[in-house]
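Sharing a structure with you now.
A single protein chain has been removed from this complex, and every other one stays in its place.
We call the chains A and B, going by the order they appear; numbering starts again at 1 in every chain.
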Amino acid sequence: MVNHAADIVVHWVQAGMATPWLVWLVITLMKCGAVVGVMMGMVAYTVLAERRFCAFIQDRLGPNRVGPFGLLQPVADGMKLFLKENVLPGHVNKVYYVLAPAITLFPALATIAVIPFGNRLGGEKMVIADLNVGILWVFSLAALGVYGIVLAGWASNSKYPFIGGVRSAAQLISYELAMGLSVIGVFMLAGSLNLGQVVEYQSHCWLVLKQPLGFLIFMVAMFAETNRTPFDLPEGEQELAAGYNTEYGSMKFALFFMGEYANMVVASAVMVTLFFGGWQVPFIPVEQWLGCSWLSGMVYIGCFLAKLAAFLFLFIWVRWTLPRFRYDQLMNLGWKVLLPLGLLNILLTALVLAGQR
Amino acid sequence: MADPVSKTSAVERVNLTVDGRAVSVPKGWNLIQAARKAGFHVPHYCYHEKLSVGGNCRMCLVEVGLPRMGPDRKPVLKADGTPEIGWLPRPQIGCATQAGEGMSVRLNSQLVKECRRSVLEFLLINHPLDCPICDQAGECKLQEYAFQYGGGESRFVEEKERKPKKVELGPRVTLDDERCILCTRCVRFCREIARDDVLGIFNRGSHSYISCYPGRKLENNYSLNTVDLCPVGALTSTDFRFKMRVWFLKETSSLCASCARGCNITVGSREGVVHRFKPRCNDAVNSHWMCDEGRLNYKWINDERRLKKPLIRASGSAKWDEALAAARDALVRNRGRVAILASGQCSCEELFLLKKLAETYGAVVKLAPAHEGPGDNLLVETDKTPNMNGVRLMGFEAGREVGAKLSDAMAKGEVAALVAVRECAVAAGVDAGALKKMDAILAIDVLPSPTVEMASVVLPGAAHVEKTGTFINFQRRLQRFHPAFAPPGEARTDLWILGQLPGGDSKPLDYEKVFNRMCGETPAFQALPWEPLTEKGVEVEW
Partner (left out) sequence: MAIITPRPQLTLAERLYLPAIVSGMWLTIRHFFVNLLGLKKKFTLEYPDEKCPPPPGCRGAPTLVRDEDGREKCVACQLCEFVCPPRAIRVTPEALPPGSRHAKIEKRPAAFEINMLRCIYCGFCQEVCPEEAIFLREKTILTGASRRELVHDKQRLLALGGSRPDSVKKWKDK
């Protein structure tokens, strides 16, 4: 719907006397709006989905009282959080304390810019910023996300948050390495750092089939990067109350919360893009059937979203199945297993590539 | 009423063994007393140390043995050299058996236990299941002994005897004949102590019941002592009936303030409300008794009209600091023209501080009006205040004419400020019109009175059960009383109030300090011990 409206605006602008940069600006802004809107919606409903799915897994019902099937629950939650008193504890470092939640949410939203979420819609590429070093952008922003958490832990000036923040820093550093190594194989095969091209490369065969080990490492690292179970040590309720966000409440807490889920969405999107063919529809030659039309564009976006949803479901499923790691196990896994495996994966890929030549 | 524990050594003593413990007691003591001396309790109902022995309840059965005599009239010795005991085949009642030389007593043998169990079973045969509505529950000897020594079960399946319930024996005592165990303590009390022989047992066997003689009533001034004496809930106080369960009552040692005898009492109160006064044994003063009048004279303590807030009449202010400041101002302003009207209701410590106040301001007169009424030859004194001796000792002028004296001084214009503590000048005979012309009247009191109505500063004080202090009774015995609870509302103890006025210390109240200061400055109290003063009081001489 949003994109359809965009289409009209595009035609209107093009028909008029507008300069090309203005057209670009308007279209980009519209894409941004649409993407952020869709993403926040997804975040909200992922939270609801998580609550209801985990309830099913645990033979419960979950929130089902607000609206049909509880579908309006996110609205109620949002309203509640908005109306809550904005408490600023006396002992915190005020500036960083307020800044931290924003810093957590921002990278997640910014990362999505380089993810191609569709093929083309009315001639427009369905990616906000078609960077040719897309993956580096992703990594650098993901690395930024940890600042929010560390800052929150430190600025709260209280024990549990501090431990949470420190844990988070150590964990993210450890797993970023493995994550970086695991995707090198992908780019060796695709021959480009541009995510659009990586997707193009997969039009015949998803990279997960060519890089199963790489995918596995990447996925584990992504779980760790998003602080999801079994890697939720920074907030582990049972050990640290709520970890880095212990001292937060109302909307500031909500930002952390949304940040966590936005990170999950982004992680899923990256995984889909790198290993599962991005917006490509498997086995079905969409464009042959539908032509290069608006419809096919929408189908691609739909396909991307479906894959995304599948990964989100995986995140939820894993969270309500696996117990948390012990901290030494976490470090062992990161440094002693995933890192060597990542190196091995590069070596194997290189050998295969050399063999093919 | 003489103390049975006579301290003179001239009395002949006997030696006996109670449950293996050797004791030596004066000749004439019975086995209950001897056992108590040895540290044992013999359960009993009808025996009371101040009454003649009744010997009818059979609860005090014990086994008694005497040394067995050989043909040579010498005790037969066992192998270890101790005399062999010949136990009497039947148990004896401890209350009516005098301790004898060489006697042995068993309090816990199988036979004794069996006897107690059976006695209780008999007593309970016709006893109603009244405990839930019985005022005695919680301090009932029948409950206690049934619990400790009883069998726990009755084999009696026949109909219980029905007897009159809720019988008004007199204006203050209600009787429940079903609960009565016929111990006759009440009968003996009326006959021997109150000397008003109105109670007796009527009918025979299990139909027997207690009642007044036809045409008579139990209405003497000591009738409520029968309620204390009744070991069960048969005799109950009509006043206290159904007011509060005894287990909720906080018990505080205090004194009766209704006459100069100063009977020792226990105040039973719950959450700032007095529910009853009970006599506390002090052989030197009131033995186990107190008069009904004093016992029932507690209702004013929880009266709704109690003064609860200080008041400066001119400004209507009700703040303590302002009221005290106003009182001090009035005294300073009228230095040399102050009259003090104290009361026999004031404690010695309060009177002492009042004396200091009088010295500081050069009081013209220090008076305390007398309150007199009929007395009797048992306990009640004609002087109706508890501390008139204290008043005199502290140099106040007491008597019937103080009102006239005060009026005189006022007429001569020597007095411009009056400090009235627990006394009403109008009631003492001073003309209200003359009082109105005074510059200042400071009233420290508990209840409204004409003087309080007129006072320029009202300082609400405390009843004696709300404070601590000492009274000197008519025998010149200094006795202490203790606070059961705090004064109501913002009222304070009189000692605190006086401490805040010049002459006092203006320091937070420390009762012991005031007492010691008083002892130091009062010749009669010189070197008075603080500690022994606690329960029974000491006699002072001057």
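Basically, contacts are C-beta pairs under 8 Å (C-beta built on N, C-alpha and C of every residue); 3 or more make two chains touch, one makes a residue touch a chain.
The structure presented is a predicted model; accordingly, all values stated were derived computationally and were not measured.
A.B. asks: Which listed residue (A:Ile57, A:Ala169 or A:Leu213) would be found touching the missing chain in the intact complex?
C.D. replies: The single option touching the absent chain is A:Ile57.
A.B. asks: In the complete assembly, which of B:Arg68, B:Lys243 or B:Arg313 touches the absent chain?
C.D. replies: B:Lys243
A.B. asks: Going by the contact rule already stated, which one of B:Ile133, B:Ala411 or B:Ala432 would touch the omitted chain in the full complex?
C.D. replies: Hidden-chain contact among the options goes to B:Ile133.
A.B. asks: Touching the left-out chain: which of A:Phe187, A:Trp294 or A:Trp320?
C.D. replies: In the full complex, the listed residue that touches the missing chain is A:Trp320.
A.B. asks: Using the document's contact rule, name the residues of subunit A that touch the chain not shown here.
C.D. replies: Answer for subunit A: residues 53, 55-61, 64-65, 317-318, 320-322 touch the chain left out.
A.B. asks: List the residues of subunit B that touch the chain left out of this view.
C.D. replies: Touching the chain left out of view, subunit B contributes residues 128-129, 131-133, 137, 165-166, 241-245, 247-248.
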